[in-house]
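For this view, one protein chain was removed and the others were kept in their places.
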Amino acid sequence: MMALHANIRYCRVILLFLAGCAFFALLISRPAYAADEGGELDAVAHTADGVYLDFAPFGTVELPRIFLRKDPWGVDVFSSTRSALLSERYEIEHEEDGHAEVLHGEALHAAIEHHEHLYVKPKPVLGTMVLDLSITRHLVFGLLAALITLAIFLTLARRYRRHEDRVSAPRGIFQNMFEGLIVYVRDEIARPCIGPKYEQFVPFLLTAFTFILFCNLMGLVPYASAATSNISVTLTLAVFSFVVGQRRGTRAYWRHMFWAPGVPLPVKCLLAPIELVSLIAKHFALALRLFANMMSGSLLILSLIGIIFTINVLFGSLIATFVAPLGIAFTLFISFIKIAVAFIHAFVFTLLSAIFFGMAVEEHHEDEAHAEEQPVLAG
Amino acid sequence: MDPTALAYLGAGIGAGLVAIGAGIGLGHLAGPAMEGSARQPEAADHIRLSMIIAAALLEGVALFGMIICLLLTLKT
Partner (left out) sequence: MDIILAQSLLEPNAGLIFYKVVVFALLLFILRRFAWKPIVSALSEREETIDTSIKKAERALEEARKTGEKNEEARRAAEESARRVMQEARAAAEQVRSEELEKTRARIRQMQEQAQAEIEREKQRALDELRDEVAGLAIQTAEHILEETLDADRQRKMVDRFIEQLPRN
């Protein structure tokens, strides 16, 4: 904790820097992007996952597409969506007035010109698609966050190689900052929430905390986006948390869940499914909370910026000019909140995971009164 | 009436209700927490921690509602 206090000044500098980055990103990239879309800003398209990287106003980079298909079985790898479509082995449909129409030739080229092909799911001409293993934007930034996490903590681990470094006080901003983080997770999250058996869960909690934190902070970087604003990512994290925690569930814990002692038989039969549902709901809520917070942050920022363009369309450019500073100011405010949210939700995810682990590994006393229900953290 | 319009209406009203609910909840949470930490400054750290946890849970509930609203507006 002392290390954390000593480094608050540096943290503040870094946070301000990040805030500045977010601000500039808003000033430069978003309006330009909106202009690119013909005066309309599609907040959803920007928040959602996509098979391209958006570097407006410098253009977009299409990501490789990988498809697994059957009848006949095979894996098709393309360097981009465009090449997949132009190879004539995959096609997209254009839906209009209720009936779909496969695009060919001129129409296809026009669609590619307008980047429409990026938003439609391609279909194989031969056979059916089993799995779309395409590289997506959130995967790229999630990987980037993972690489940053790896780079930081593998570098940090090298500091502890020599014995005299292991026992001496941490030196420098880098070591102090991240060691403070580690000590915080271990002493403030793992130890109080899990209890005496906390040590086996520390690696998972640390990994989850740092990975989510860096993912969240990526959402504040210009042109990047937060991988945690994708429900697939947060679901994966929650499933990991579920597996890691329930794997270590004690016999008493499972007995409590499926055969609650001290209650009559009908109630037992009633309680088991309720407990099971609450267990799954807890972890599902874990995923949804992180996803919704991260997603709503970027959605909110884009909507605030979008207000300017909506007003431009509705009331003319003069009023929009006056509204613009207001929108920017609000966006700046939300960006600051997003910094806090990035830390808080990394913390909350880790903390709730730790609490669920604590429930799973807790040693129950058999003679204890079992009247009280464990609090359901479904919210 | 156009079902799309109804869906948008429902989503808007729902978002407002979610905001009201979350606001009331956060108010109920933050007020006593402030009072408590003012009365016992030595417990302020602990209170703040549990307040953040509770706020996150509450926010989660609110965001569930928000997602339902979002589904309404998007899946027309």
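Labels A and B are assigned to the chains in the order they are written; within every chain, residues are numbered from 1.
Basically, a contact is a pair of C-beta atoms (placed from the backbone, for glycine too) under 8 Å apart; a residue touches a chain by one contact, two chains touch by 3 or more.
Fair warning: this is a prediction, and the values are worked out from it, not measured in the lab.
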Considering the complete complex, of A:V167, A:L265 or A:L318, the missing chain is touched by A:V167
Of A:T136, A:S225 or A:N312, the residue that touches the missing chain is A:T136
By the document's definition of touch, the residue of A:T81, A:N176, A:T207 or A:S353 touching the omitted chain is A:T207
Given A:H104, A:K121, A:R171 or A:R255, the correct residue touching the omitted chain is A:K121
Given A:A48, A:L103 or A:A324, the residue that touches the chain left out of view is A:A48
Of the candidates A:N216, A:N230, A:S303 or A:S353, the residue in contact with the absent chain is A:N230
The missing chain sits against chain A at residues 42, 44-45, 47-50, 66, 95, 116, 119-121, 131-136, 138-139, 142-143, 146, 149-150, 153-154, 156-157, 160-161, 165-168, 179, 182-183, 186, 202-204, 206-207, 210-211, 230-233, 235-237, 239-240, 295
Had the left-out chain been drawn, it would touch chain B at residues 67, 70-71, 74-76
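Operating definition for what follows: only the chains that are shown with their structure count from here on.
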So, in whole Å, the Cα centroid of chain A is separated from that of chain B by 20
Per the touch rule above, chain A residues touching chain B in the complex are 44, 188, 285, 288-289, 292-293, 296, 344-345, 347-348, 351-352, 377, 379
Chain A partner, complex, touching residues on chain B are 49, 52-53, 56-61, 63-64, 66-67, 74
